[in-house]
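Notes for the one structure printed next.
Here the complex is missing one protein chain, while the rest keep their positions.
Per-chain numbering from 1; labels A, B and C assigned in written order.
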Amino acid sequence: MKQLWDSRFTKAVNKEVIDFTSSIHLDKRLYKYDIQGSIAHVRMLDKCKIINSRDATRIINGLKLILREIQTKKIKFYTFDEDIHMAIEKRLINKIGSAGEKLHTARSRNDQVSLDMRLYLRDEIISLLKLIKNLQKVIIELAQKYINIIIPGFTHLQHGQPVALSHHLMAYYFMLKRDCERMNECLTRVNVLPLGAGALAGTELPIDRRYVAKLLGFQRVSANSIDTVSDRDFVIEFLGIASILAMHLSRLSEELILWSSEEFSFIELDDAFCTGSSIMPQKKNPDVAELIRAKTGQVYGNLMAMLTVMKGLPLSYNRDMQEDKKCLFDTVDITGAVLRILPNLLKSLKVNKDHISQVIKSGFLAATDVSNYLVIKGVPFRQAHGITGGIVKYCLKTNRRIEELSLGELKKFSGKFSSDIFQKLKMENCVANKQSLGGTSPKELVNVIKKEKKEQGF
Amino acid sequence: MKQLWDSRFTKAVNKEVIDFTSSIHLDKRLYKYDIQGSIAHVRMLDKCKIINSRDATRIINGLKLILREIQTKKIKFYTFDEDIHMAIEKRLINKIGSAGEKLHTARSRNDQVSLDMRLYLRDEIISLLKLIKNLQKVIIELAQKYINIIIPGFTHLQHGQPVALSHHLMAYYFMLKRDCERMNECLTRVNVLPLGAGALAGTELPIDRRYVAKLLGFQRVSANSIDTVSDRDFVIEFLGIASILAMHLSRLSEELILWSSEEFSFIELDDAFCTGSSIMPQKKNPDVAELIRAKTGQVYGNLMAMLTVMKGLPLSYNRDMQEDKKCLFDTVDITGAVLRILPNLLKSLKVNKDHISQVIKSGFLAATDVSNYLVIKGVPFRQAHGITGGIVKYCLKTNRRIEELSLGELKKFSGKFSSDIFQKLKMENCVANKQSLGGTSPKELVNVIKKEKKEQGF
Amino acid sequence: MKQLWDSRFTKAVNKEVIDFTSSIHLDKRLYKYDIQGSIAHVRMLDKCKIINSRDATRIINGLKLILREIQTKKIKFYTFDEDIHMAIEKRLINKIGSAGEKLHTARSRNDQVSLDMRLYLRDEIISLLKLIKNLQKVIIELAQKYINIIIPGFTHLQHGQPVALSHHLMAYYFMLKRDCERMNECLTRVNVLPLGAGALAGTELPIDRRYVAKLLGFQRVSANSIDTVSDRDFVIEFLGIASILAMHLSRLSEELILWSSEEFSFIELDDAFCTGSSIMPQKKNPDVAELIRAKTGQVYGNLMAMLTVMKGLPLSYNRDMQEDKKCLFDTVDITGAVLRILPNLLKSLKVNKDHISQVIKSGFLAATDVSNYLVIKGVPFRQAHGITGGIVKYCLKTNRRIEELSLGELKKFSGKFSSDIFQKLKMENCVANKQSLGGTSPKELVNVIKKEKKEQGF
Partner (left out) sequence: MKQLWDSRFTKAVNKEVIDFTSSIHLDKRLYKYDIQGSIAHVRMLDKCKIINSRDATRIINGLKLILREIQTKKIKFYTFDEDIHMAIEKRLINKIGSAGEKLHTARSRNDQVSLDMRLYLRDEIISLLKLIKNLQKVIIELAQKYINIIIPGFTHLQHGQPVALSHHLMAYYFMLKRDCERMNECLTRVNVLPLGAGALAGTELPIDRRYVAKLLGFQRVSANSIDTVSDRDFVIEFLGIASILAMHLSRLSEELILWSSEEFSFIELDDAFCTGSSIMPQKKNPDVAELIRAKTGQVYGNLMAMLTVMKGLPLSYNRDMQEDKKCLFDTVDITGAVLRILPNLLKSLKVNKDHISQVIKSGFLAATDVSNYLVIKGVPFRQAHGITGGIVKYCLKTNRRIEELSLGELKKFSGKFSSDIFQKLKMENCVANKQSLGGTSPKELVNVIKKEKKEQGF
């Protein structure tokens, strides 16, 4: 099989080798970016008089035609096409002849593939940012809806203190906000023009890289041609950010699964978001949440894969770097799919308010408030904590709850108790009183939500 | 979209949810095993009189027909088929009516999917073992061919002592031997019947699991139904073994790349196993070796993915476990592809004997032999090492090699030197003298190769 | 700082470099194995007349003295000792003079460090196997104790079918059994003598490797000297096995955490195995289980670390391999610590029988039994599943449980129902009826436990 680069070879490349090394089945999804990049490149070659305008026009028209043909599936790709870059260049030459042979002037696949990957990832990050923002919007809507529902706040999966469900949901909002911050910063490093690095050394042809950057909307031009073709930081950085995002969503999924268990029964997932069992007729399984949780594995794995690929590679380009595509495309696909389904799943949730309101009545969720009651009355915190611990132990022994104790009984533990303690013990008050910045009181939450909605333009 | 399990649901499952949860695009490759398992299951149901023989025959014939239809691509699978198990069961019911509705008696997808995965992996391990054996055969052939070529043996990528190229190659043979050992042991744990565990509890129907095991060639029957449906150890264990194998092959690839560099020039890769550059006309790149090295990343990543998926999952089956397919199939595919191409690549290598024979003449490869010469003459080793170090330092200063020193010069370092030292310094003798068990002498190598060929039946 | 190997160097090694490269702070824990290996090596040198018996005796006595001095902390190690091998050899030479300079005859640190690691890991695997067996014993005791407690069996963390708590516990027993199988097989590959490989080429001195193997209890002698010094498979294989074990224990921990939550309340952890909160006086946290779950992270990380270290390393020994110690020691320590504390934690658990017996009365745990009831009465399974799904939907709508329906109501769904169905619906019967091999019936469990106790010698 004749290749565009094989004039120095005495034998044709082995069929098996082509199968093994070809990446066209994966990188064909870059076709749009490859053509976009080539058109900008050719415009620059024309402007810099490296090729003449007639040839430039022919190439650009040829490329646009190929773009339409791919979009309308008129073009099929084959393993022997090697990769999308060669596939398109070959077709161009077939279509327009020797003008097409000028397309690859002053560039190499090494800078071209980095260009395509950057154009692709730039688009995908922008899409993912929109999807995250949409998820944040849904979370804020739910947070507004559930601002008066009090749930047990957990630490160590044990009841800690009562909190607003809204506050719990907003925790995820803020995780996602950090994810967006990181992704935007990564975008800055993605949004750098690699073209013009050539194979590794730059070029003696009088190219104008800043012009190409302008045409393609890149904010920066890469500063060192060897680094440019050796670099996949932008892929790894993205995979790392996606891993943290996946981790966040695995935590949310875990809670959806827990909360929809018979034991918790805090929420009910909509039938439309569950699947049944092939054998157990009563089952309604939180499959979507389970799969979101599970997909974290592949996202982490892709990060580890790419870190492994790059470890210890001497400069500059090595074929190893071709493996970036599988990792990146897979993580982009998983992340997109998860972000598309999750908002709808969340919107369809039913919160079992009545059940939750029973749950928070049991146990000792107000114990910390008892301590702080004593603190306010002048008891050193550590003593207050000890006194309250003693009360809890007494309640456990006598099988009662704190609010069921009489003032007399409480006074045996500390003379500081007076009848206002019973008001303090009400869940609503426990929550409403936590008015510290970032605390769970509805008052503070309303402010936070308002501020965030404004900032986000929701 | 109506599902076989949704009679308890009040709403149809959301289209998006089906897209998100469906695994048919991946697990359709299990069709053969799914049908094989179902036929054995039905034979047992018949034998145990859980269904009647007429129905059993109908089901078996239906399944065989479906098998042929899939093999001849008459059947297309769709996302709403969910998975290969449901896809086949649905088609069976469509084809043969209510008899088909008896297929899933006394089983669950939970034990069925484990069955399919085990049948699949058993086959794949057997195939991979053959491929490894073939690679070992090629290595042994090369080892025989190159038994008299002496190369510098490296530690820290510095010249250490001269060794037979054959000995170096056989190091890989023995790595692969351990890989086979591990894979065979894993096979024992793959080769366990899970069917009959049901959803998680076993069944009250009078099934005969040992009979199914016999029909399907399983050596063991799983001992605990909850463990059975919760367990993906066999997948992870395989992924771990494949990771070590990939690591071994990454080391071999690294050496192929190094050795075919201009600087080393120990070997030349065949044109048919290289590719060229889109821009640099002279380039001949060791792409196959680079890609083998790189694919280690994905293999490690898949291991990490599956370990992550299973971490902290409560018993028994969780939908998370569906993600095992992507990891396993991908690692099986990569490993197979690498093992198929590597033997041919190795066979096509040209060893630059003349260049290597020049290389081993420079430097101080015989220094350790000088030390041991002195040891044999009664000098304590640590002193002998020091004396030789001094000789090397002297040579570096005077820009000479040890064999260029006169006996008189050597005697200044130790009176133990006599003229027999010069014989000792010859590379052939350095190698031939290392006759310890497992050492590099051709004599020992011939024995080792003979023994291994016999053991392997080569 | 003078080193034993620096006679060829013109400058002393930089202090910083010694700090950076020294591994003595980690590998000093190998001192016992280093001395054990050296003594066997010297016995062989004596037997093979490579050194004389007087020197051999002096060396052995010197090494034994050093062993006692280390054990009684009379010896301090310093960074400039480099590693435990050099530290001991230096002290030996200081103590016994030139005889000590013969210790390192016919060996290299490359084979010596592999020897020490193998002796160490052999011991540790044997210890871990005992610890796992002890954990299995505790599990079997609990399984016997709780054989009549019925809990909801979960799939997707939803109630699936009722199972014996004993059966659930035994699932972990069988996971651990696989862990032991794997660890024993790994032991075979650890238990291989590397000594005699020398730096990488073997040796010309007339050593007897089989004799050393016999002295040290190794079952095999390594077959290729280059492979021997290049190989860390045995470390990675162990790290992989430890990762699967950690995963198993993370699942058990997850369940301990879930089950001791207020919502589940299946169990109560003993006060002695929990810790409290610095602020919330009522808290009793399952810290031990949480930490066991968390330590999975480091165990996975160590596996990934070592796989990364070895990726793409050319043969033979490279200094990179020194990093095996940190990974291996850390995983051994974590695994041992977890296995020591877990049995006591399990023994101290209190099962909330009364609460659990309430839990299993709610919901639709018997739905699968209803299906199978119909199957036995001749209804094709898929129809029976559908009928039962309809009953569940009816119950949900009318807020009832299946056993609360009248026979008349049931008959509306299928004419096959008769009064014996109500017996079928009892949880005790659901469990007792699952008598298939590996099923949850107490009858089957008694057999399994008996068989396993016999096999294990409990």
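To be clear about the criterion, a contact is a pair of C-beta atoms (placed from the backbone, for glycine too) under 8 Å apart; a residue touches a chain by one contact, two chains touch by 3 or more.
Predicted, not measured: the structure shown is a model, and the values here were computed from it.
*Asks:* Determine which one of C:Ile207, C:Cys274, C:Val332 or C:Met427 touches the chain that has been left out.
*Replies:* Answering carefully, the residue with contact to the hidden chain is C:Cys274.
*Asks:* Consider the whole complex, including the chain that is not shown, and state which of A:Ile88, A:Ile140, A:Leu200 or A:Leu425 touches that chain.
*Replies:* A:Leu200
*Asks:* Touching the absent chain in the whole complex: find that residue among C:Gly100, C:Gly198, C:Pro380 or C:Gly439.
*Replies:* The one listed residue touching the chain not shown is C:Gly198.
*Asks:* Tell me which residue among C:Ile24, C:Ile39, C:Leu67 or C:Met86 touches the hidden chain in the full complex.
*Replies:* Checking each option in C:Ile24, C:Ile39, C:Leu67 or C:Met86, the one touching the absent chain turns out to be C:Met86.
*Asks:* Write the list of chain C residues that the hidden chain touches.
*Replies:* The list for chain C reads 3-14, 16-17, 20-21, 82, 85-86, 104, 107-110, 112, 198-199, 270-288, 290-291, 293-298, 300-309, 318-323, 326-327, 337, 340-341, 344.
*Asks:* Applying the definition given at the start, please give the residues of chain B touching the unseen chain.
*Replies:* 152, 155-161, 257-258, 260-264, 276-287, 290, 304, 307-308, 311-312, 359, 362-365, 367-368, 370-371, 385-386, 388-389, 391-392
*Asks:* For chain A, which residues touch the unseen chain?
*Replies:* Touch set of chain A with respect to the missing chain: 4-10, 50, 89, 93, 98-106, 110, 153-157, 160-163, 167-168, 170-175, 178, 181-182, 185, 189, 196-205, 207, 209-210, 221-231, 233, 236-237, 240-241, 243-244, 247, 250-251, 253-255, 258, 293, 296, 300, 303-304, 307-308, 310-319, 368-369, 372, 375-376, 380-383, 385-390, 392-393, 396, 431, 433-441, 444, 448.
The rule we apply is simple: only the chains that are shown with their structure count from here on.
*Asks:* By count of C-beta pairs in contact, what is the leading chain pair?
*Replies:* Chains joined by the most C-beta contact pairs: B-C.
*Asks:* Using mean C-alpha positions as chain centres, tell me how far chain A is from chain B in Å, no decimals.
*Replies:* Going by mean C-alpha positions, chain A sits 33 Å from chain B.
*Asks:* Mind pulling the residue numbers of chain A that touch at least two other chains?
*Replies:* Chain A, residues with two or more chain partners: 276-287, 290, 304, 307-308.
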